[in-house]
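A protein chain is absent from this complex, but the other protein chains hold their places.
== chain A ==
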Amino acid sequence: MRRRPGIAGLQNQAAARDQYRLVGDHVAKLRTDMMKEQLETFRSQLEDFARKHKNDIRKNPAFRAQFHEMCAKVGVDPLASNKGFWAELLGIGDFYYELGVQIVDICLATRSHNGGLINLQELCSLLCQRHKVARDAVSEDDCLRAINKLKILGGGFEVISVGKKKLVRSVPTELNKDHNEILELAQVQGYVIVDEVEKRLSWSSGRAIDTLETLLEEGLAMIDDGHRDGRRRYWFPCVASVPGATG
């Protein structure tokens, strides 16, 4: 279009701009509507799916984990509220709240034995023992979700990774890098010896003893002087490879 000077030219330009904007808005609206519709369909499909597989979701921990993953991808959190559609449909909120209460219970009951640090696997098997009556299996994924919910309460519940294992911490102890490395080392046999710690981590003897003493004070470690070779072993009930005493 040749640019013409004058009022008429300016008016034409403005009109054309308005037209473009109108068309643009229309297209955008169409797109949003379409997206909305798609999302709506997806949501209802997901709901249908949930309704259809309600029992699987409740009973089968692997299925439950996958369902959660799927929900997370589309931005639906079945645990977000206990009142919404999802909770009513699945009763899933209650499930995790109950689990949370039981986790707190177990952590308290075993605290004097393990100092407030418990192996996720052990916690899970203790939960399963309780659920035997109800015949619902509980997976580690379920435990993690329930613990995540507990965080809101600010009770200092946290999951920490030490080596390959996950530990659940129910006391406000801060574990530093040194503590973690020792716990990781202890996972092999359930205990460590000062000499070995020094050798494996190339630490000075003071550093190893100091760290072990702290863990001892925190109730996370127990000493064992009963071995024939006379070397003191530091055992860690939280990584117990021997069935731990729970009461």
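Methods note: a contact is a pair of C-beta atoms (placed from the backbone, for glycine too) under 8 Å apart; a residue touches a chain by one contact, two chains touch by 3 or more; residues count from 1.
By definition in this document, contacts and distances are computed from a predicted model.
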item: From "Casein kinase II subunit beta", "ESCRT-II complex subunit VPS25", "M-phase phosphoprotein 6" or "Queuine tRNA-ribosyltransferase accessory subunit 2", the hidden chain's UniProt protein name; value: "ESCRT-II complex subunit VPS25"
item: Option from A:Gln13, A:Ser44, A:Ser112 or A:Ser205 whose C-beta touches the chain left out; value: A:Ser112
item: Contact footprint on chain A, counting only the chain that is left out; value: 112-113, 115, 191, 216-217, 219, 222-228, 233, 235, 237, 240, 242-246
